[in-house]
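Here the complex is missing one protein chain, while the rest keep their positions.
Chain nomenclature is as follows: A, B and C, assigned in order of appearance, with residue numbering initiated at 1 for each chain independently.
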Amino acid sequence: MTRYAFLELTSCGDCLSELYMNPEINKLLEEGEIVYWPAYGIVGDPEEIGEVDVTFIAGTVRTRRDLEELEKFRRISRIVVAYGTCSIYGGLNGLTALLEPRAIADGEYVKLLMPTVKPVTDYIEPDILVPGCPPTREVMARLAKTLKKYISGGKPEKKIFLIPGEVLCKHCPRRPSNPEKAEMPGIRDPNEVVDDGRCFIEQGILCLGPVTANGCNHLCIRFNHPCMGCMGPARGVVDQGLNMIGSIGSILLKSREVKLLFPGLAKELDKLRDPMGYFYRYTLPKAMLTKLALRRRGVE
Amino acid sequence: MGKVIVDPVPWVTGYSRLTVETSDDNRVLSILFEPLEKRGLEKVLKGRSVELLPTITPSICGSDSWSHYIASIKALDIIYGRKPPLTAIHLREAGLLLDILESHLRYLALKFAPKYIGGDVKPLVEVINDVRVVKEIIGGRTRNPIYGIAGGVTRKPGSSDVEVIMDRLSRILDILEKTSKSYMDKISSSREYTAKLSNDKYRLKNTGFIALLDGDGKIGYYDGRPVILGPDGSRRMVDEGELIDHLVVSSRLGTCELYGGRNGEVYMVGAISRINLGKTYSEDAEEIIDKLVELSGGKPLINIFVEPIARLVESLDISYRLNKLFRDPSWLSGESISFEGKRTNAGLGVVESSRGLVIHKYGVSGDGLVDDVEILDPSGIRLPVLNKLLEKYRGSTYSSELLDDVLEIVKIMDLCIPGASKTLRLGGVRG
Amino acid sequence: MLDGIDYSEPRIGVFVCHCGTNIAAVVDVKKVVEEAKKLPGVVHAEDYMYMCSGIGQQLIINAIREKKLNGVVVAACTPSLHYETFARAVESAGLSRQRYKIVSIREYCSWVHFHDRKRATEKAIRIVAAAVAEIRDNKVYEPIRRKVIKKALVIGGGIAGMTAALDLANAGIPVILVEKEPTIGGKMIQLSVTFPTLDCAQCTITPRMAEVGKHPNIKLYTLSEVIDVSGHIGNFHVKIRKKPRMVDPEECRLCGWCANACPVEVINEFTRGLSKRKAIYLPFPQAVPASFVIDEEHCTRCGMCVKVCPVNAINLDEKEEIIEEDVGAIILATGYDLYDGRKLPEYGYGIYKNVIDSLQFEQLIVPSGPTKGRIVRISDGKPAKRVVFIQCAGQRDVNHLPYCSKICCMYVAKEALMFKSKVPDGEAYIFYIDVRTAGKGYEEFYKKVQEIPGVKYIRGRVGKVWEDENGDLIVTGIDTLTGETVKIRADLVVLALGMIPNLDKRLVEKLKISTDEYGFAQEVHPKLKPVETEIGGVYIAGAVQGPKDISESVAQASAAASKALQLLTKDEIEKEPLIAEVDRERCDGCGLCVATCPYSAIKLEDGYARVDEIACEGCGMCVPSCPTGAINLRNMTNKQIHEIIKAVYGVR
Partner (left out) sequence: MDWEPWLIGFLSKWTAGIAAESAGVNRVRYSPNIVLINVPCCGLISPIHVVDAFLQGADGVYIGGALPPANCHYKVGNFKAFKRFYLLKKLMKQFGIEPERIRLEWFVSPQYRKLAKTIDDFVDEIKKLGPITGGVEE
């Protein structure tokens, strides 16, 4: 009987119960046995659980306990599934990456915390990675299919990424009709723009499509909402924010840049008040600048 | 002196610890439930562009993510000075109700049914899947929806979408009607459960209740105003801002200094509070409530073991409400966003969630960055309630049965620790 | 392309030059060599006194052969001096120049950090490390070839432009000569005689003008301006705006009836305001094209001239024309202007009529000038007996022109001599700071003038010029040799105003060349590439590059023509293959690079970006725009930049 463990690290706490409820996954679980899932009453000392076939891990490593459990479960598990964007890139939870432990806890609680929050992938090598916040039904189905291959034994030769790595823009329904003329006409608050169905960037809305992997089938775009980057960086993207600045810095106000000059141009750029929030909503712990900021604090 | 530590505490979402101190003669000196999951998410909301908040705050609590989202969007409505049109209001309410429904059903299926109903959760899992399909159609994602915009929603379901929605909703109602009947039958005949319902140990004493009610005295999940039912039976409507002031003090005691402060007044929120304070939408629901009152000995319902049935009641009631909403979806033909309005520098949004009310209050500086955040999460409000209940074990002889009993209460309270630690005022006591 | 070189593993040689003591006196060259040997990929490092010498080059060639080097880094002077030198050496040893790099540890290090030898050495090591890191990943690309249009454009019809045009035309290259004025001839045609030989300027230049005018290979556009330039070396596309002349030069018989009939009289710019002309006029008798012209601005369209013209050569409805031409090379020879004397109010220029500039004085000397060669006071026409020349009127003054205009000392001497020859009893006073006479026969000429009685050189500056009640000019100044205050009553004061470039900013923008801080066109190298600009195929001649006399302008014009010829006699040229390149494995076709490229050199094809290798200029602006890192600049890839940074900070 396949033995499953559910490991929930610091996060919003919902990914795994959602996964559990997915009919296809649920079927697999019913044929097997869940040996660890404290949130639903299945507790046990990981040392005594024995071998686990598949461990689903969601969330980030924020507390020392998170790290202990993570390392233990990596040791005893045949296959580790990093489930949800938090576990791979830090997710929304990762937005706290620059907070010092003292800023969020005091007294003895400080000692519980790691110096910063990091995704699971910074500490262990998962076998299967399932990004998404939350992962879509389609990706869950793909996960079920993939797991079936390994239920009776073995493990993937190399890491399996359950989404295609290409950028969201590649097949975007809002692709600019004339890329040569494409221009970002300024930086606008999406709440202030009457959406005309064109490429969001061409409407002055920061859409992370150019730097984000397509694993959602343009879900937000189809909901007339710019991409927020929840699937993490596309293949080849080094850093969502820095790449995005490189991209929009090229086409932002390009037909007016010479005319606007300074300080007009700077004033337009100042309309992006919170670049960190826009660019790293889901990947802050992986940002190169986070690494730099933490290194300055003495946290490596 | 002895100490029993349960770490982590099972049946809780997130990381927490339970500490039982015993005397030399094995009597319980104290019991303490404390959240250990410290995230600090609320701290990084300050300094954000305000328009980003609805996409970040749902992560405060995964199982009530839509409630945080809708509260956030409602706060944004006020900051942008916009009044969403009816189409948007209905779609937001539908999303919120679906999320509460999913959360209730998951609670029933995973925390309640296995022990008290005998584990037949298949129908519930099926319903949850239907709920999710409808959620996806309305708000994009099952968690952290994306259809909100200040003054409306970004997308309306198309006609084929509406067909799917109606089909699923009627199936949901169908199954829930049957399920609630069979559950009630089983509960009524379960000695273990009825005994708990009438046991004084599980009663919330010196506890008030808060719920959102609409103008007709019905439960106002999306746009109700807060009403307090005091421990003394008094009933009054309160201003949301005042409520924050009030609750932040008491919940701070609960999350940080833990229970034991001042006059000991705490408040329960969620399904129990709502059915205590407000009227439901369907007769079937009222019928169950009557039965519940009968089983637990009078109104208001103050036994914590009422919570699962209260959630069952609400599940049924919410499905009625949703079915009614989509039976005549002519409201869908209206505009979905209103851009008119003048910006203000503060906004507040309050809605119900499965565990109780959620309040988001933002202040915005002149450059559009958030400079003040106050968020109330129901788990945070519930924490003192739990600790107050556990206090009753003080003086009892410690045994493993006692610990099981305590953990049973923890389970029934259904706490979300990631959310609980967010019930804070920025700049206040660190949690 | 090059056989026998194995590129699989980097085998890099580092060659550090002492440059005599230029580098070695500051940078510890031996230490640089020692450290270079430790760098990854380096298999050989050595230093030599003069790497650029024949022996030095041979060292490199030998090392490539003996040590089987597949990469060469030369740490020496700036690439603009010796890139080519070493490139040829490297190629002669069978290695591609794309596997060679020269980095400057002289201009970029020893010459600017002579105060800190320790750090200069450390910096030199870092510079070498960066170069090694870069060259390690350089690939060898085939050059890109493009066709050369065998036609040249010369902008400016002065002595420099005419010379360049004739040189090219005589070599069989069709030339388009564009001149802003109605005639060619430039400034030289306004001169009386030229120093030091005292040849008649007009007699010297007019045959040249005529030759230009009738040369079968020269197409002359007067009253014209270049308004747009696009394209690249070997293939420029230019737009020329030709203003209406309104007189057909083919038909005009120069009878002058039209000018007699014309009722509009305006200032004659050819005599620098010393005479008047009509709105229809002949700039001067030897003008080329030999034709009257209508001054569009002042003509009232009264039609009097049309009525009297015996050959119907006049057409008042002529409109301006935009002419488009394709050329392979461009020579810029727009010459100079005089500094605006009104900016020197202490000298009274523009206030007192008798304070004139040197070109106006030339017009007084010329026998065919407005006064028929009589030297008179402008205010009342009385003969001028005392003339004060002020040299360095604005030049060598940080508030005006910090540089030396080079020719003023000589022309003032010449003008004083001409004055004395015409007014033997006259007196000429010349205020100077220094007298500079570098040039063949110049010093002798100056000595001759200095010895003429009545010519008095006064070392010092003029403090003020004013006019007294009699209309005489009073010049006061200090003789710095005697320390005495000098006060001179003068009939004329002649300002030797400095030369400023006559170069329109818009033209500079269109040509994309750069200028120096005074607006003169910038040559690539003052010594080695004096007529080339940073833009391949664009050359400069004459005073547009800096103050020059006629002989220098002519020499430079021929040099520019010869450089252009080197280009225009080829059928095709090779373009450096260092352009942007798309990695299809990583390209997702988002189109951001397409939107970024200022040259429209990138297109989307089958969902991938593709770079047009002719249109691509190799700027790399598209590189940061690509979110997936799929587009890279050849031999300066993202990876190489990363390696360079790593190497700079890898040195401890």
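Here is the rule we use: contacts are C-beta pairs under 8 Å (C-beta built on N, C-alpha and C of every residue); 3 or more make two chains touch, one makes a residue touch a chain.
Keep in mind it's a predicted model, so treat the numbers as computed, not measured.
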Contact set (omitted chain vs shown chains) is A, C
Candidate in contact with the missing chain, chosen from C:His44, C:His82, C:Arg106 or C:Lys548
C:Arg106
In the complete complex, which positions of chain C touch the hidden chain?
78, 80, 104, 106-109, 111-116, 119-120, 122-123, 126-127, 130, 505, 508-509, 512, 514-517, 522, 534, 578, 596, 598, 617-621, 623-625, 633, 636, 638, 641-642, 644-646, 648-649
Give me the chain A residues in contact with the hidden chain, please.
98, 238-239, 241-243, 245-246, 248-250, 252-254, 257-258, 261-262, 265-266, 269-270, 272, 274-276, 279, 287-293, 295-298
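To be clear about the criterion, only the chains that are shown with their structure count from here on.
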Chain-level touch network, classified as line, ring, star, complete or other
line
Where's the contact count highest, between which chains?
A-B
Between chain A and chain C, what is the gap in Å from one C-alpha centre to the other?
57
Centroid from C-alpha atoms only, then distance chain A to chain B, rounded to Å. What do you get?
26
Taking each chain's centre as the mean position of its Cα atoms, how many Å separate chain B from chain C?
78
Which stretch or stretches of chain A touch chain B in the complex?
8, 10-15, 17-18, 20-23, 26, 38-43, 62-63, 65-66, 91-93, 95-96, 98-99, 103-106, 109, 112-113, 117, 133-134, 136-137, 189-192, 194-195, 219-220, 222-225, 228, 230, 273-274, 277-278, 281
Within the complex, chain A is touched by chain C residues 586, 588-592, 594-596, 600, 603-604, 607, 621-622, 624-630
In the complex, chain B residues that touch chain A:
8-15, 36-41, 43-44, 47-49, 51-52, 55-56, 58-63, 65, 76, 80, 106, 110-111, 125, 128-129, 132, 136, 139-144, 146-147, 149-151, 154-155, 339, 367-369, 411, 416-418, 430-431
